[in-house]
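Worksheet for the structure shown next.
Here the complex is missing a single protein chain, while all its other protein chains stay put.
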Amino acid sequence: MQEYGEPLVLDEVAAPQLEDDNDVIVRIAAAGVCGSDVHIRSGAHVENLGRADMPYRLGHENVGFVHELGRAAAAQGFEVGDPVVLHPLISCGLCRSCRAGNDMYCEAPAFPGIDGRTHGGFAEFMRTGVRSLVPLVPGTDPVPLTPLTDAGLTAYHAVKKLLPLIAPGHTAAVVGSGGVGQFAIQLLASLTPARVIATDVSSARLEAATAAGADVVIGAEPDGDGGAAVRDLTDGRGVDVVFDCVGIAPSIADSAGMLCRGGVLSVLGASDAPVPMSTAQYTGMEISVIGNYVGTYTDLVELVALFDAGTVTCHHQRYALDDAEQALLDLAAGRMIGRGVLVP
Amino acid sequence: MQEYGEPLVLDEVAAPQLEDDNDVIVRIAAAGVCGSDVHIRSGAHVENLGRADMPYRLGHENVGFVHELGRAAAAQGFEVGDPVVLHPLISCGLCRSCRAGNDMYCEAPAFPGIDGRTHGGFAEFMRTGVRSLVPLVPGTDPVPLTPLTDAGLTAYHAVKKLLPLIAPGHTAAVVGSGGVGQFAIQLLASLTPARVIATDVSSARLEAATAAGADVVIGAEPDGDGGAAVRDLTDGRGVDVVFDCVGIAPSIADSAGMLCRGGVLSVLGASDAPVPMSTAQYTGMEISVIGNYVGTYTDLVELVALFDAGTVTCHHQRYALDDAEQALLDLAAGRMIGRGVLVP
Amino acid sequence: MQEYGEPLVLDEVAAPQLEDDNDVIVRIAAAGVCGSDVHIRSGAHVENLGRADMPYRLGHENVGFVHELGRAAAAQGFEVGDPVVLHPLISCGLCRSCRAGNDMYCEAPAFPGIDGRTHGGFAEFMRTGVRSLVPLVPGTDPVPLTPLTDAGLTAYHAVKKLLPLIAPGHTAAVVGSGGVGQFAIQLLASLTPARVIATDVSSARLEAATAAGADVVIGAEPDGDGGAAVRDLTDGRGVDVVFDCVGIAPSIADSAGMLCRGGVLSVLGASDAPVPMSTAQYTGMEISVIGNYVGTYTDLVELVALFDAGTVTCHHQRYALDDAEQALLDLAAGRMIGRGVLVP
Partner (left out) sequence: MQEYGEPLVLDEVAAPQLEDDNDVIVRIAAAGVCGSDVHIRSGAHVENLGRADMPYRLGHENVGFVHELGRAAAAQGFEVGDPVVLHPLISCGLCRSCRAGNDMYCEAPAFPGIDGRTHGGFAEFMRTGVRSLVPLVPGTDPVPLTPLTDAGLTAYHAVKKLLPLIAPGHTAAVVGSGGVGQFAIQLLASLTPARVIATDVSSARLEAATAAGADVVIGAEPDGDGGAAVRDLTDGRGVDVVFDCVGIAPSIADSAGMLCRGGVLSVLGASDAPVPMSTAQYTGMEISVIGNYVGTYTDLVELVALFDAGTVTCHHQRYALDDAEQALLDLAAGRMIGRGVLVP
C-alpha cells in the first residue's frame, strides 16, 4: 500500500531481519484477504488506527514456514522449515492480560498488517514474534488453514464461551452464513448437541451452511423479518442461543427477535447498528448479549487441533501475490467465493 | 382495587380457603408497596397482563405467618404460626423450568397481586402455595424481611450471576442507589473483593449507599455524563462490572460508557430505553450485557440466610393497611423513604 | 421376591391403584435387570436399605405407557397411552435439593424396586409419581430406552459435569467398556472434541467400544498395569480425564496412574477399594477425583433428547417376565450380552 485509496503495488523491498530474541522471520505460504484490508486501504480507519507508515504491507491472516529464528523461538524447539499458523496479534507476554491468558487484551501489542507500523503478510517474508507461532504437524500444508487465523478464531472463541449453556434439546441459530458463520455452523454441529438453524440472504451460502452441518436453513429477508421465520421453527418458543455473524441493523433485529426467555445473543459481526432491545426486554426476558473480540492464542491452538481432527474445514480461493489488488476488488464487489488467500 | 384509576378501598371480604393439597393460608404480617402497584392501579399493564378480576387485591411482596396448611405443606414440616417469607411466584413444580430449579420461568405460574386472577397481600389473609414458602427461624419477626422478596431478590440474583467474574483488584459500579441498588451495594461489599462505586442523583441515597458499604459515591447528572465521572475514578480504564438498577436512558448510557474492555453490564432496571451500544462496540470492546428477571426460590432461601447472618439489612416504612392509598400516593410522589410496607 | 436368597416367583397380585394426586399407574413395557437386583435378592443390602416388605417387586429401570393418571399428571398434559421413561427416583419436589434441581439428593424420596417399600417394575403395572415421568415422542417404542434410566443416566451425569474441562487436543479415557462405559464412550465421542481411549479386560467389549466411537481401545490386565499402557499412548504425558466405570482395585489403580498434571478422575463404578493416591499426589499433581451418583430428572430429559437425535443407542436383550429368575442367573454368571430387560 503506497497511499490510501491507491492500488496496491508489488514492490521489491529489503527482507525483514531479526531484531530481538523473540523475533521470527516467516516465509509466507498464504495471507488471507479480508474486508478490513479493503477498509484500511480506503483510509476509513485512519481515525482510530492512526496513519500507516507508507509504504505499508497489509495482511493479518498469515500462515507459512519458519525461515529464521531468534533465541526464544529456538529454545521453544522451532526449527527452520516448520509449518506454522500465526496468531494475528504479537502480544507482550508480560502484562496482566497476557499473564492470565487473554492475549487479545494485551496492553502492548503489535498487530501486523493492521496497526500501520508492523508489516503484514502480503509479502514473501514477514517478521513476527515467537508468541504468534502455532506449530503444525510436520509436513502439513499450511495454506488451507489460513482462514482459521481470523474468521475461524472469532467463531471458535464465541462458540467456546457459550458451550456450557448449550444442552441436548436446545436450538442454536447462526445468522449470516458467510466466512465466520460457516465456522460457527461447523463448530456448533460438531461440539454441541444443539439443533442448528442457519440463515442468510444468499442461497449459495445456505447450501454451504447445509454442507457445514446446519440442520435447517432459512432464507433471510434483506430487511429482516424480526426473527419470525426462525421463531416459527421453534413452535414460537424461540431459540436458546443466536450467533449473529453480520451485525447490521436487519440481522441484529432478527437475532434479538428470535430469542427465547433466558436466551443469549452472541455478537460477532460489527457495524454502527445498536442491538435493538430496551432495558425492559433485557429484564422481562432475561436476555444476555455477549460481544466477541477475535480469540486467544490458546483458542487458536485448540482450533488447529480441531482442523487436524477433521472437525472443521475451510474453503479458500488462491490469488497470486501479484494479484493482490484484484483480490481486494473481487472482495469489495462480492465476487469472491470462500476466503481469498494471496500466495507468494 | 375496585377499578383502574380509582383509589384503593379497604373492604371486608370472605377469608380465602384452602382449595388444594398444595395450598397454604398465610396471615399477612406485611406487604410491600412497589412501583408496579402504582402502574397496575393506573391500568398501564392491562395490555400485557390482561384485565384484573375486580375487585382485586394487590400486594406481591408478602411476609407473614402460616395460618392454615394443606397436606403438602404439613408434610414439609410447616406448622401453624411459623413465620415465612413468600417467594413472589407460585410455580407449578413440574414443568421443565421448575425441574431445573428455574422457578421464574415456570410455564404455569400464578403471580399473586400481579396477574389479576390471584389475590395478593394487601389483606389480612392470603392464599398461596407451599412452593412459595421460605421458612424463617422460629421467633423471627418477618416484617423487616419484606423488601427481600422483590428488590432484594432481584439484586441477589443479578449479583450471584456475576460472582465468578469479580476478582480482587476489580471495580464494580452500582448505578442508582435506590431500593434495588442498596441491596446490590450490600451484596457486592460483603460477597466480593471488588471496590464498589455507587452513583445516584439523590444525595440522601448516596449517604445510604455509603452506609451500605460503597467505597466511593458519586452524584449522577440527571441527563447523564456518559460514565465519565466513574471512568475517571479508574484512571480511565473503566469498571469491570456495572449493575444498572435504573434502566432509563441517561443511566444506561452512563453504565455503557463506564465499562472497561471485556466489561459486563448487568441490567436490573427497566424502561423503553435501549442499551446504547453498537454491534461494533460489543465486538471491539468485547462487552456483555446481562438481563435479570427477579430470582429463584433457591436465591430467596440464600438471601434469607444472608439476612439471618446480618449480611444484608432492609430499610422500611410502615403504613396501616387502611392507608394503602396514601402509601401509593407517597410512593408515586417520591415522598417514601425506604420500602413502604402495609401492616394489617 | 418372596424371601432373600430364594428364586423370584411370578405371582398374580392386585393391580396397584392411584392413591394421591401425584400418582401415575404405568403399564410396564420393559424393566432392566441390574447387578443391584442380584445383590438385593441375595440380602446383601439389608443392612443399609433395611428389610424389604415381602413379597417385594424388584425393577428400577422402567419404561412403559401411562395407564392411569392422577390430577397432577393430567394437568401436565399426560394422556393414557403416552410412552414414558421413568426416572429411577420419585422425588418430593419440595425439599431444598429438589427446589434446586438436584432430584437425587431429595430428602424424602421413594426408590421403586430398591427401597423395599415401593414396588418396582418386574410386573405388568407399577405405581409411580408424576415427577418420574419423562415423556417420549408419541409413537416411540420405549423398550430400547430402558438402559438409559440407570447406566445411561449415570454416564451422562458424569460426562456432563466434566464437559467444561475437555478441550480440543485433550485425551479422555474410559476404563471399563461395559454398560455404563459404552454410554460414556458414545457421549464423549459425540459431545466432546477429545480423543477417546477405551479399556477393558474383554475383547468383545473392546469391539463394542470401537463401534461406540472410541478412537483407540486397549486390553486391560486383570490385575491392572497402573495405567502404563494408556500413558504410553500419550507420550508419557497422561490423559486429561478418566472415567472409571468399574471402580475395583485394579481399575482404579490404572485410572489414577494414567492421569496428567491437573488431570481429573471421574468415578462411576463402586466397590470397597479406595482411590490409591496419597495427599502428596493430590497436591503435587493437582489431581481431582469426582464421584457420581446417578443423575437428575433434567439429565434424563437431555439424555432422551440425545437418543431421539440418534446420538446414543443402547444394546439390550429381552427376557419374558416369567424368566426373571433366569435373567438374574445369567447376569450373575456373566452370560448376559448388553443390558437384559424383562418384557411382560
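Per-chain residue numbering starts at 1, and chain names A, B and C are given in the order in which the chains are listed.
Basically, contacts are C-beta pairs under 8 Å (C-beta built on N, C-alpha and C of every residue); 3 or more make two chains touch, one makes a residue touch a chain.
The shown structure was predicted, so the numbers you read here are calculated from the model rather than taken from an experiment.
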Touching residue (missing chain; options A:Arg131, A:Arg231 or A:Arg339): A:Arg131
Residue touching the undisplayed chain, where the options are C:Met277, C:Ala305 or C:Ala332: C:Met277
Selected residue (touches chain absent from view) among C:Ala110, C:Met285 or C:Ala332: C:Met285
Where the missing chain touches chain A, by residue: 21, 72, 75-76, 93-96, 99-101, 103, 108, 130-131, 296-298, 301
Chain C residues touching the omitted chain (full complex): 102, 104-105, 244, 247-248, 252, 261-262, 267-293
Missing-chain contacts mapped onto chain B: 163-164, 167-169, 190-193, 195, 301-303, 305-306, 309, 311
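Just so we're on the same page, only the chains that are shown with their structure count from here on.
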Distance from chain C to chain B - Cα centre to Cα centre, in angstrom: 41
Distance between chain centroids, defined by C-alpha means - chain A, chain C (Å): 42
Overlap residues in chain A, where contacts from two or more other chains coincide: none
